[in-house]
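Each remark here refers to the structure printed beneath this line.
With one protein chain withheld, the remaining protein chains of the complex are depicted in position.
By letter and in written order, the chains are A and B; residue numbering begins at 1 in each of them.
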Amino acid sequence: MKKSTFGPWLAMILGAAYFLIPLIGTLEFSMRMKRGEYSFEAYKVVLGDPRFQESFSYSVVLALVTIAIGVLLVVPTAYWVQLRLPKLRPVVEFVTLLPLVIPAIVIVFGYLRMYNSQSWLPLTDSRRGTDLLLAFGYVTLALPYMYRSVDTGLRAIDVRTLTEAAESLGAGWATILFKVIFPNIRSAILSGAFLTFAIVIGEFTFAALLDRPAFGPYLQLVGANRAYEPAALAIIAFVVTWACMGLIQVFGAARGTGSKS
Amino acid sequence: MSFIDIHGLKKSFGPVTVVHDFHLAVERGEFVSFLGPSGCGKTTILRMIAGFETATAGSIAIDGKQVAHLPPAKRDVGMVFQAYALFPNMTVAQNIAFGLRVAKKSAAEIRTRVGEMLDLIKLPDLGDRYPYQLSGGQQQRVALARAIAVKPQVLLLDEPLSALDAKIRVSLREEIRALQKDLGITTIFVTHDQEEALSMSDRIVVLNEGRAEQVGSPFEVYNFPRTRFVASFVGTLNLMTAVVVDAAAGRLTLDGRDVATAKPIVGRRAGDTVTVALRPEAVNLGDGTARSDTLPGVVEDVAFLGAVVRIRVRLDAQTVTLDTFNQPSVALPKQGEAVKLTFAREDLLVLDGDA
Partner (left out) sequence: MSEPSTATAHRPGGSGLPWAWFGVAPFFLFAVLFLILPTAFLIVGAFQTADGEFTLANIRDLTHPSIVAAYRISIEISAASAIGGAIVGALLAYAAVGGGLPSWIRPTLMTFSGVASNFAGVPLAFAFLATLGRTGLVTWALSNWLGFNLYATGFNLLSFLGLTLTYLYFQIPLMVLILTPALDGLKKEWREASQILGASTFQYWRWIGLPVLWPSLLGATLLLFANAFGAVATAYALTGSSLNIVTILLYAQIRGDVLHNQNLGYALALGMILITGVSNVAYIWLRGRAERWSR
C-alpha cells in the first residue's frame, strides 16, 4: 500500500515555480539596462546613487535604534511578568498582539494627530523628534514578533531558579537582568532582532507619512520614475530579507542543539 | 491449526532488517506478550499483523485465512495504541461508536452496544465527556472499548500502559487481563516491561534485535531463561562464567570451586567456558544440603530495599548478589565478613550461546 507521491511533488513544483519565477523575472529584468546584453549596470547606478546610500544607512541606523529600544522594553517586561506577575500575562500578550489588529497606517495616523505641533508633546516639530517617533512606531510594529521570540526564550530557561540563584549570591536586579537573563536568551533576542531588522529596513507607510528619508520611500520614488533600477533594488531587498531569515535559522539552530526542550 | 499462524515473517527497511524469520502460532483465546527492549522489532511485528506495515517476506494467517494482502479493516483485528489515539473531536460515546457507525449499524444497535461497552470499562456516566476531560487511565479504557466494540477476532495492544502512572498501570493491567479472559478474545500485547508481561500473559515471546530469543510461559521464561539476553532482560540475574568439567554429569568449576547442575549440559564438552545464571532469591547464606553447592565469599555491600535485603558477595573473581527477606530477628552479615553461599542445583542454569 505504497502511497503515491505524485500529488505532493506536483504541489511543491508548482509552489516553487510561483515563488521562483518572479525572482528570476526580476533578476533578468534588472540586468537588461544595457541594450542587447546582460549587465549589472542597474546595480552600479543604484549603489552609486548617494540617495540610496543615505536612505539605506538611515534605515539601518533606525533599525538598530528600534532593536535597542525594543529589547530594553520587552526583555525586562517579559522577565518580570514570568517571575512576579504571571496573572498579568494575558493582558501583556493582548497588548503585544494589538499591532497585528490595528493596521500600521491607522497607528501612524494617530501619531500625526497626537504628536503634531499643536499637541502637548510636539514630537513632529523637529527632525530628531520625528526620527524618535518613527523608531517608537517601528518598536510597536515589531512588538508582536519581539515579544513572542523573547517569551519563548524565557520559557525555555528556568527564570525563577536562575534569579534566586543569582539573588542568593548577592546580585542586584541590574546584574541579574544583564549578566544572567540576557546571555541565557541571547539567541531568542537575536531572532527577534533580525526579524525586526527585516521589517524595518524596507518599511514604507510609517516613513512616508512621517516624511522621513528612509529606504522604503526611496524605493517607492525610484519605482515611480525609473525602469530597471527598481528591479535591482527588489533583488537587493530580497537578499537582505534572506540574510535576516538565514541568520535567524543559524541562531535558532544553535539554540536547538544547546538546550533541547 | 492455530488461530494465528505467523510463518517466516521478515521486515526490512532498505538495507536494515528489523525482523528476521519470525514464527509464531497463537491459540484461540490466548494472551501472548511480545517482550523486548525498544528497537527489538516487537511493534513492527504487531503492525504487520494489523496491516500498517507490509512484510518483506513470510505469511500471516488469522483463523486459517491469509491476511498479508488485506487492508487493516478487513483483518478483523482491533488495536489499542500507546498514546490512546482517541479522536479528540468526539465524545467518549462517539469514539466507542466510531467503528459501528462506519459499519452502518442502526442507531439503536449502536446505542445499546456503546452502553454495554461503557459498563464494561466501568465508566457508565462519562459517555458525554471529551477525551481531554479524562485522565490517561480513563482514556486508555475508552480506547480499549472502542477497539472491542466491533467484536474483532484479535486484539492488538501496542504498549497501552507505558504512558500511564505506575499505580494506574498495575490496576489497568489486571483489568485488561480480566476483560480478555471474560471475552475470550485472542490478544497480542507488546511491552518492554517484564513485570507486565509476566503478570498478564499465557505465553511470552522475548524478542531481541528482530529475533525471537525464547517463547514460553511466564514460568518457563522466568525460571529457565534459555539465553543470556533473556536471563538479563527478564528479572535480575547473577551471570557468571564457569568451565565445564563433565557435561553428562552437569559438573563445572566456578572460580576454582566445584559446582553442579541438576541436568546434563547439552551440546558442551569438558573445558568449554559457559555462562551460568543464578536468581538472587535462589541464593542463601549458610551451609548447604546434599543437593546444593556451597561457595565461600566476602560480603561487599548490604542494601535495604524494604521487605528485601540485597547482599553483594565477592567470590574469587566474580560477584554474586543475593536477596533475603528482611527479618529483624535474624542478624545480617556485615561488610567484610566471610560468608558461605548456598544454592540448589536446579537453580544453577547453563545458558545457550558463547560466554
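Note that a residue touches a chain if its C-beta (ideal position, glycine included) is under 8 Å from a C-beta of that chain, and two chains touch if they have at least 3 such contacts.
A quick note: this is a predicted structure, and the numbers were derived from the prediction, not measured.
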Neighbouring displayed chains - absent chain, whole complex: A, B
Full-complex contact with the absent chain, from B:Gly8, B:Pro37, B:Pro88 or B:Pro264: B:Pro88
Touching the absent chain when the full complex is considered, from B:Val102, B:Ala249 or B:Ala303: B:Val102
Residues of chain A in contact with the chain not shown: 3, 5, 7-9, 11-12, 15, 18-19, 21-26, 28-30, 73-74, 76-77, 80-81, 83-85, 88, 92, 95, 97-114, 136-137, 139-140, 143, 173, 195, 198-199, 202-205, 209, 216, 219-220, 223-224, 230-231, 233-234, 237-238, 241-242, 244-246, 248-249
Where the unshown chain meets chain B, residue by residue: 50-52, 71-73, 77-79, 81, 83, 85, 87-90, 98-99, 102-103, 132, 143, 146, 150
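Just so we're on the same page, only the chains that are shown with their structure count from here on.
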Centroid distance [mean C-alpha coordinates] between chain B and chain A, Å: 56
